[in-house]
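Left out: one protein chain. Kept in place: all the others.
Chain nomenclature is as follows: A, B, C, D, E, F, G, H, I, J and K, assigned in order of appearance, with residue numbering initiated at 1 for each chain independently.
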Amino acid sequence: MEEKHIYKVIELVGSSTDSVEDAIRMAIRCAGKSLRNLRWFEVVQTRGHIENGEIHHFQVVLKAGFTLEDGDDEDD
Amino acid sequence: MEEKHIYKVIELVGSSTDSVEDAIRMAIRCAGKSLRNLRWFEVVQTRGHIENGEIHHFQVVLKAGFTLEDGDDEDD
Amino acid sequence: MEEKHIYKVIELVGSSTDSVEDAIRMAIRCAGKSLRNLRWFEVVQTRGHIENGEIHHFQVVLKAGFTLEDGDDEDD
Amino acid sequence: MEEKHIYKVIELVGSSTDSVEDAIRMAIRCAGKSLRNLRWFEVVQTRGHIENGEIHHFQVVLKAGFTLEDGDDEDD
Amino acid sequence: MEEKHIYKVIELVGSSTDSVEDAIRMAIRCAGKSLRNLRWFEVVQTRGHIENGEIHHFQVVLKAGFTLEDGDDEDD
Amino acid sequence: MEEKHIYKVIELVGSSTDSVEDAIRMAIRCAGKSLRNLRWFEVVQTRGHIENGEIHHFQVVLKAGFTLEDGDDEDD
Amino acid sequence: MEEKHIYKVIELVGSSTDSVEDAIRMAIRCAGKSLRNLRWFEVVQTRGHIENGEIHHFQVVLKAGFTLEDGDDEDD
Amino acid sequence: MEEKHIYKVIELVGSSTDSVEDAIRMAIRCAGKSLRNLRWFEVVQTRGHIENGEIHHFQVVLKAGFTLEDGDDEDD
Amino acid sequence: MEEKHIYKVIELVGSSTDSVEDAIRMAIRCAGKSLRNLRWFEVVQTRGHIENGEIHHFQVVLKAGFTLEDGDDEDD
Amino acid sequence: MEEKHIYKVIELVGSSTDSVEDAIRMAIRCAGKSLRNLRWFEVVQTRGHIENGEIHHFQVVLKAGFTLEDGDDEDD
Amino acid sequence: MEEKHIYKVIELVGSSTDSVEDAIRMAIRCAGKSLRNLRWFEVVQTRGHIENGEIHHFQVVLKAGFTLEDGDDEDD
Partner (left out) sequence: MEEKHIYKVIELVGSSTDSVEDAIRMAIRCAGKSLRNLRWFEVVQTRGHIENGEIHHFQVVLKAGFTLEDGDDEDD
């Protein structure tokens, strides 16, 4: 009955050459391929790689929560 | 040989209208449906939702550890 | 338009001789006297006072979020 | 005499479907309706909500500092 | 009945050219102009500004707790 | 003269099959056997053990403060 | 295109009677049985068990990141 | 042989109506009554009590390390 | 031989009126004037200044790592 | 009845010219001289001293938990 | 153009037999010998050494920020 407020939480690292927001979107889309019910995310760390004095890509460490559904055989 | 001290750790959010302890139990039971060997938990955060000035439900973020067993095809 | 996701956050300390949950309820009710739209809380710290070797009362430090409404002249 | 370096600090949650920066701006503008002298902010947490596998909105928890002025009847 | 152990908590930044203790006092006095029942404080951060290689002023970030009283129309 | 505000602080782990509050009480009582003047506690961590998919016991890590008295030969 | 910088992160506890490094290796090898693309680890906590006044085993809590590959049906 | 670099660490709360430094001194002196070999301290928290809008006393939470000596029957 | 994995780490504050990403770029470019081999960065804090109720500029505190090379006479 | 899960926790600093593990062992052995029932430890900090450009000794700050037994007159 | 808001940050440990404030001043003055544009500091840790049961000196760990100027050949 309270199950709609029960989540599993995974940790992801996303990446983008453009922006922090885009790195978050890349991580969410990648996780969404195998998990249907992602509900929220939280940014744990923002970092990036530098090449030739310029930012090559941003990297964002996320936690993301998803709900379990009957019939789901999600893997985590 | 030391394998009995090797764990995987998952993060869960449980919920209850009654108490913090009950929110922990809900998360453990939900995880226990797919994981046989849960051994311990640690509360990471305690929070809740408020409706009409009263607590509607408590939410507890947990880490929980489980051991792997031969023949297990656990998913995480 | 996104205003329903905009909150102000206050910090409260609640207290109860009975339980942690009751200390949370005391803080929420006390804040609810002057704030109509409390939506969520998060426990920041749990502590208590001891007298004659027994727990005299539990004290819980909370953050609580509320939404602003037009016509509100809330004070914080 | 040192009063120009004395601040009160509030905590806010802002939101935007577009970007982290826009979520910060929404929170600052909302707080600015009742507080004239906001001086600085600090991002405490960045998170968001997901719907149908896409980011629905970003949410940013801020601390913001403001100075008090004579004649102010600020509410917090 | 337990109300004497219920507090609201505010965050303040105080400042002094002389000492850390004096910066704390400045913040407490400033807050005390509008809040009658301040009971305790906790130093969250100590910092300062430098001009011409000397400390120009110390700045102290505080949390301070106060109790609510009947008849109070405190603003935060 | 300020001695009534001078404490020593110990760290304890208490345990209960029933509740978080009961685990706190067990730790306080156990410490109280050798320390007369316990004044306050603070919960540092809440965790527990799981057996057969159910919570076997809750464990609570506490800090507890006590005052020294003349004639005390407390051991810590 | 940026996918080579997208990771999932798992948390593990490894154990060894010999050394901290060996406890890390035990955890990595155990995780490597079901995950092909482990890339990095980070030590979150180092602890251990004591028996008869000697260290019985070291335990290390790790985060480990792995990349996803097409055709992978990894479970977490 | 390395014993001169082996310490036990205790936690103390000191108090003074005058200054943070004096609160540290009060805690060190109080601990020094029963411990001969205190070597260092570290401030964990600085707080205080307020009465009638003025600081009544500063309170400082310390960790302090001491070495053990042969013949010591320290209680800690 | 392992020297390519040895870094020095510096801390920087960058600033931009436009975005968090641009503030990061400003800091990296500024550091790049005197350091040839910057490899990565990590955002430690995001904050900003407010003027007339609008964000005047974003400020980002970074750690950045660089490798040392023979013949380098880098200054930090 | 739950007493076997009740611990007192002490903080120790151990030291070794050889390794981190050996510094942990030195601290555990030193504590074991006066405490019979040490059960677990957790590393809180790893540091060391440098002389003439080489590591002179490693220093490890530990928390260690022990159980109380009837008839024990342990001192902490 | 935004360069006036770009800083490098260094970490320093200052020391004084008298007070925390004096230990901060000693560190700032020492750093000021080679760095012209120190602008702010933040106290990261306060600690000290004890001899014969009295505080021998206070030690303060600081972060300090400075701006770069054209023509500067600062070393860090």
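Just so it is clear, contacts are C-beta pairs under 8 Å (C-beta built on N, C-alpha and C of every residue); 3 or more make two chains touch, one makes a residue touch a chain.
Predicted model only: the values in this text are computed from it and were never measured.
Q: Which candidate, K:M26, K:I55 or K:L68, sits in contact with the chain we can't see?
A: Looking across K:M26, K:I55 or K:L68, the contact with the absent chain belongs to K:M26.
Q: What chain J residues would touch the chain not displayed?
A: Residues 19-20, 45-50, 53-55, 58 of chain J touch the chain absent from view.
Q: On chain G, where is the contact patch with the chain that was removed from view?
A: 19-21, 24-25, 28-29, 32, 36, 38-43, 64
Q: Contacts of chain I with the missing chain: which residues?
A: Considering the whole complex, chain I reaches the absent chain at 2-3, 5-11, 63, 65, 68, 73-76.
Note that only the chains that are shown with their structure count from here on.
Q: Using the touch definition up top, find the fewest steps from chain D to chain J.
A: 3
Q: Quick check for the class: compute each chain's Cα centroid; which one is farthest from the centroid of chain A?
A: H
Q: Over half of the interface residue numbers used by both chain C and chain D, so same, or under half, so different?
A: different
Q: Go ahead and note the Å separation of the Cα centroids belonging to chain C and chain G.
A: Roughly 39 Å, centre to centre.
Q: Could you please state the distance in Å, as a whole number, between where the Cα atoms of chain G are centred and where those of chain I are centred?
A: The answer is 31 Å.
Q: Counting only Cα atoms for the centres, state how far chain H is from chain J in Å.
A: 20
Q: Hey, what residues on chain G touch two or more of the other chains?
A: If we look for residues of chain G contacting two or more partner chains, we find 10-11, 49, 75-76.
Q: What graph shape do the protein chains here make by touch: line, ring, star, complete or other?
A: Graph shape here is other: it fits none of the named patterns.
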